[in-house]
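Note that one protein chain of the assembly has been removed; the remaining protein chains are unaltered in position.
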Amino acid sequence: MKSPELTAELIKKIAHELGSTLVGITRLNPDWVYLHPLTRRGFENVDEPLEVPKHWEYAIVVGTPMSWDPLYANPNYGTSMDAYARSRIVAARLVAFIKKLGYAARPHIPGNSYDLMVPPICVDAGIGEQGRHSVVITPELGCNFRPAVVTTNLPVKPDKPIDIGVQDFCKHCKICAENCPAGAIATGEKVEVRGYRRYHLNAAKCNNFWNSTLGSMGCRLCIAVCPYTRKANWLHKTALKVTTNDPTGLSDRVLTGLQDSLYPGPDPQSYYIPSLGGENASYREPPWWLKTEDFVDM
Amino acid sequence: MAETRRQTPKAALFKYLSIIVVLSAAAVYGRFRSGPVLEPYVHEVFPEAARMEVSDGIYAALTEQGKLLGWAGVGSASGYGGPLLVIVGIDTEGHVVGARVVEHRETPLFLRMARVSRFFASLTGRSFDRIDYDYEHVVGVTGASRSAGAITAGVRAAVMKIAARKFSIQLSSPERPFEFGILEITLLVLFTIGIASQYLGSSVSELLRWASQIVGLLIIGFWKNSPLTIAKITALLAGYFPGLRWSVSLYLLITGFVLTVMIFGTSIYCSHVCPFGAVQRCIGAVGGRSARLPTRSVRLLRGLRNFIVFFAVFSALIVSKPALASYEPFAVVFALKGSLLQWFLLLIVILASLVINRPWCRLFCPMRVCERVLQDARQRGIDYWKARRHD
Partner (left out) sequence: MQLFNSPFFWFLEGILFCLVILGFKVWAEDRCVPMPFWKWLLLVAWMALLGFTLAFIGTSLGEGEANAAVKGGILFGIVVVISGVGLWRLIMIGRRTRGRDAPADS
């Protein structure tokens, strides 16, 4: 390859051409690789700790959004899989492209076929910042995206992490923590986890609720209620511009208050299934084409 | 004033007495309508309990075979609208098995917060001497610090009761710190300014009034959102006096309001402290407030207001939920929170205050009713005293 800069430019263009909305590049920090292989793909001694392969030098993150209207109708109508399905196809085709260039590459597809933690790689690659709910918040799509990663030894210029003011915003906002039906999101300060400071997420509680809902399985409510997850129209883009460029933090408070009173959701308890004391509620009404009862005689 | 057409002393006495009788009947009825029935809550905490025995105010939960499962005790604490009862179950090894709110008089919204149930969930399985009473869990979101404090205090009281009587362990109870911060200081300062300007020249007192109203608007309104509401008065009428240590501002507000009306014949709270009064005054200054209301409609609206206030207080007392009496749109202005009805009420009042001088105070405010009653009582007292002296 002529130069890492040119390669980065090419890779990003190709990723977009292959259907990705977001793309970012970073050097892979080995801390983000799982201790043991998850998928047993390419690793022979599955019970041995995972030794990071030499060619996992760089990580290329691609991401696509989940469909907006079903996303707002979480936890019962949304699905992570629509975006994962798109992102995994992009990642697989990108791997094919890199291999044709003569370098090693492997796709990591969250859900079930990956061997590293994706959110911190997204942060390193400048895709977005990690919020209170542990989900990465991007300037383009808010939290509404699902990533996939390609690890490779193709020499390519890495991106830098970005600062869109999420860290300050999440300190006060806490809307996700208030609305989390499982109570999995912390309301306190950041804590140190294996040497890195982040907000604690009670993954067990999150997983329990995630598996308790009807419909397409899952919850994603923190994504739906996050003030950053609004459709990219002039109104919400302006709000994002204001809060990103306001050093006083005053606009954070005002916008959080507005979000709370203008876009309220149902009582968190009502998201549960009736046998657990809920009403199968959704954050927003589902779009017409997801109302099965209107089309199928039941 | 149209509203205070002087009635004969007998008629006035009859009116006030009948209001007092009706309201206190409502309060008593609301209070004793139903004492809390505790057995179902003990069953919720100990689902496998087949029977229970009460002694010393503590329920012992037993299985069919008579095996002791644990104890459940009730703790109470003063919340925003009145006492709040919490039941806590502790097994024989001293671990919390569950907690529930038995009875409360907070706003319905508060207990619906997932926060509260999450605090209870975090208790489960903990040894009773290792409970984290960190009510940040409950407080942070709602801003209802008194409600949240009451829940943790209720749990603490219940746990201490069981620990002392069944495990013979005296848990220490850290006193809540005396609440005296920026809000209390502001209230003191503003009331002092208001009283002082009763004795000052009109230009100085006018300036002071603007200053104190702006300060009240910013601190009592937008920052702390704690103006005097009819809910706070209703809570006192219902006989709930929250602990002084954490309700200093409440007692300051109410004594300040009552005392200044009784001494000066006019409410210094309304003229110098009330943040919503300041909102209307600022808007009035922009709009010029040139319109005059026809006397007839003013009289009609005031009669309607008096009825609404009476009805709100009466029904809040009947169901024993003082927080329900508040129909003021204060929270909409200062915290963007309120029902759709309150949003529309705010719209009407704000638009009206462009052309009318302080329409909320004159036509809608429940505190004005309280002021009128106090003024009337004061005037009658003075008349009575003068008449006695002339005899």
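Structure notes:
Think of it as A and B in the order they're written, each chain with its own count starting at 1.
Convention: contacts are C-beta pairs under 8 Å (C-beta built on N, C-alpha and C of every residue); 3 or more make two chains touch, one makes a residue touch a chain.
Given the structure is predicted, the values throughout are model-derived calculations rather than measurements.
Checked against the full complex, the candidates B:54, B:204, B:291 or B:347 give a single residue touching the omitted chain, namely B:347. Considering the whole complex, the residue from A:6, A:235, A:250 or A:273 that touches the absent chain is A:235.
Seen from chain B, the chain kept out of the figure touches residues 283, 286-288, 336, 340, 343-344, 346-347, 350-351, 354. By the touch definition given at the top, chain A reaches the unshown chain through residues 231, 233-235, 258, 261-264, 284-285.
Going forward, only the chains that are shown with their structure count from here on.
Chain A and chain B have CA centres that are 43 Å apart.
Only residues 112-115, 117-118, 121, 136-137, 140-141, 335-337 of chain B touch chain A when the two sit together in their complex. Those residues of chain A lying in contact with chain B across their complex are 174, 177-181, 183, 187-188, 257-258, 260-261, 267-269.
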